[in-house]
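A single protein chain has been omitted; all remaining protein chains appear in their positions.
Coming up: chain A.
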Amino acid sequence: MRRSSRKSGSAAIPVTSSSGVSDLFRCATSKAVSKEMERIDQLFHAYMDKSLGMVGPEGIESFCLAVGIDHTDVRILMLAWKMQAEKQGYFTLDEWRRGLSALHADTILKIRKRLQELEKEVMRPTNFLDFYVYAFCYSLAEEKQKNIDIESACELLTVVLGFRFPLQVSKFIEYLKSQNDYKVINLDQWTSFLRFCNEINFPSLDNYDAELAWPLILDNFVEWMRENL
């Protein structure tokens, strides 16, 4: 994911596509859509940080409160994924619209409901990898950064994979915290870990072959596991 600096488009409020079309062909659905969009926009403005022109961390916090989830909950991350939000902690109007219109959720209530379904959607194997990779890129703090530090990686792993592969995640985090060779995790290692959870028997590790193309960090992890059995 390329990081490009986004200036918030706060000043210009782009008109929805439907209203861009000539009024002659406006149909009932598009009217409904535009209505939905209006409500979404309203929500946006409710949580928007005026000085930034987009929803900031505080806005998100209050939004979460309203929806009834913790702001560290994985579902907000999933929402961010749906929005394809670029910067962690901020939602631009475009992103907001993208996410919520995809969910067809224009009220808090609907959002609450849709979030349950969203969870299921993300869990589908085809989407999960995408979400997983997105989570990594989303957590990259700065522009040109390519790695996440160990601490954040551990937290992110718990959030994103903890419910699905609890044993692997907890052991891996234990290993990461105990070793000194690696101070950061890069994307290649991140994606390989998911593959590791999917393919390798745990905790037996009997089908792991260090001669294959697994990243060295996983070779070391397996070695550590075997030593500390």
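What we mean here is this: contacts are C-beta pairs under 8 Å (C-beta built on N, C-alpha and C of every residue); 3 or more make two chains touch, one makes a residue touch a chain; residues count from 1.
Going forward, contacts and distances are computed from a predicted model.
Undergrad: Could you check which of "Cullins domain-containing protein", "Vacuolar protein sorting-associated protein 16 homolog", "MAK16 protein" or "Cell division control protein" matches the UniProt name for the chain that's left out?
TA: "Cullins domain-containing protein"
Undergrad: Which residue among A:His45, A:His104, A:Lys146 or A:Arg226 touches the omitted chain?
TA: A:Lys146
Undergrad: Among A:Gly56, A:Gly162 or A:Pro215, which one is in touch with the chain left out?
TA: Here the residue in touch with the unshown chain is A:Pro215.
Undergrad: Just to verify: which one of A:Lys113, A:Arg195 or A:Arg226 makes contact with the chain not shown?
TA: Final answer for the missing-chain contact: A:Arg195.
Undergrad: Considering the whole complex, not just the chains shown, which residues of chain A touch the missing one?
TA: 146-147, 186-189, 192, 195, 211-213, 215-216, 219
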